[in-house]
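The complex is shown incomplete by one protein chain, all other protein chains being positioned as in the whole.
Showing subunit A:
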Amino acid sequence: MTRREFMDELDRLLRELPDKDRLDILADYTEHFLIGVDRGKSEQEIADSLGSPRVLAREILAGYRIHQAQSNASISNMTRAVLATVSLGFFNLVFVLGPFVGLIAVLIGLFAVALALLLTPIGLFLKYGIPGNADEQYLVLFSGMASFGLGGMLAIGLARLSRWLYRQFLRYLNFNVRMIRGK
């Protein structure tokens, strides 16, 4: 692979990056080629020891995605970061995607419970209307309030838990790309 081929391929693979980052990265490799040629190496040799642009690009993109998910918290950024990390190797399919899908499923389940509790008063009203005698009125009123309160607390707790898990999972991704990078 010549310098031109190497740079073109890397450029193409990194097209998702903002121009500033992409050009910065390409400049680093250009500098590397120029110094190498200056010291009497062939472009071919230099490209060979740099490694495949495909593997390099995966690594660069994973780093970028994780950084994005850190500075701009959202589910879609986190999903991108997870997928980019998974692309680094089969190992991560099990150790990154597995826990991620599991955590999301548990959180969805718990949020569903919170929602059900919050909606219980409406259910009670639809089922019993406003009962005739005072005892039953109190029963419906207070059981409705109790479950609404529980649901509210659960939802708030879950929102905090989700934020905490988000940060922890990013730390794990960071650790993961640091220790088990590439093939």
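Assume contacts are C-beta pairs under 8 Å (C-beta built on N, C-alpha and C of every residue); 3 or more make two chains touch, one makes a residue touch a chain; residues count from 1.
Convention: contacts and distances are computed from a predicted model.
For the chain that does not appear here, its UniProt entry gives the protein name "Transcription regulator PadR N-terminal domain-containing protein", which is one of "Transcription regulator PadR N-terminal domain-containing protein", "Ubiquinone biosynthesis protein UbiV", "Ectoine/hydroxyectoine ABC transporter permease subunit EhuD" or "Succinate dehydrogenase cytochrome b subunit". Here the missing chain is touched by one residue of A:11, A:43 or A:59, and it is A:59.
Within the complete assembly, residues 24-25, 27-32, 34-36, 38, 49-53, 55-56, 59-60, 63, 67, 178-183 of subunit A touch the chain that is not shown.
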